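The other protein chains are all here in position, but one chain of the complex has been omitted.
Moving on, here comes chain A:
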Amino acid sequence: MSIGHTLLGLLESGPRHGYDLKRAFDEKFGQDRPLHYGQVYSTMSRLLKNGLVAVDGIEAGEGPERKRYAITDAGITDVQQWLATPEKPEPYLQSTLYIKVVLALLTHRDAGDILDTQRSEHLRMMRILTDRKRKGDLADQLICDHALFHLEADLRWLELTAARLDKLALAVTSR
């Protein structure tokens, strides 16, 4: 995820303090991983240096001074370019689970056991997400669905592999 672009995008609706930006980010996108303040301030100083944001005002208080940031025209162009660029699809060609299955077959362990245990672990996570989806609002449902579809894809691979374990065993041991 590009934190810089996300914070820039959030600034498009109006100038904000770093603290407000962090709160908006956590609320909309943070899910289980909120931003650290350090990340916000280091990102904002980089955006400032690159001319993508400008300081819109400074409030002096008892603590450190609070800067209010505004997005610049260059910043808006940058967000626009980022949104228009497709994300690179993950090729998912490195899979620890695949490695475990092959190693189990090579060492004559029960590869089916590994797949069963993994299915159970995936389902456990899918239950948590399904429950959260059931109780959540539409935004929560969408983010959980995204995760659920990825887990489901893993499980489809897992079922296909389970069905082809005998063939895979022959293939890996005859190499």
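Note that in this section a contact is a pair of C-beta atoms (placed from the backbone, for glycine too) under 8 Å apart; a residue touches a chain by one contact, two chains touch by 3 or more; residues count from 1.
Simple rule for what comes next: contacts and distances are computed from a predicted model.
For the chain that is left out, the UniProt protein name among "ABC transporter ATP-binding protein", "Glutamyl-tRNA(Gln) amidotransferase subunit A", "Putative spermidine/putrescine transport system permease protein" or "Helix-turn-helix transcriptional regulator" is "ABC transporter ATP-binding protein".
Of the candidate positions A:12, A:26 or A:159, contact with the hidden chain is made by A:159. From the options A:28, A:46 or A:134, the residue with contact to the unseen chain in the full assembly is A:134. Counting the whole complex, the residues of chain A in touch with the unshown chain are 112, 116-117, 119-120, 122-123, 126-127, 129-130, 134, 148, 151-152, 155-156, 159, 162-163.
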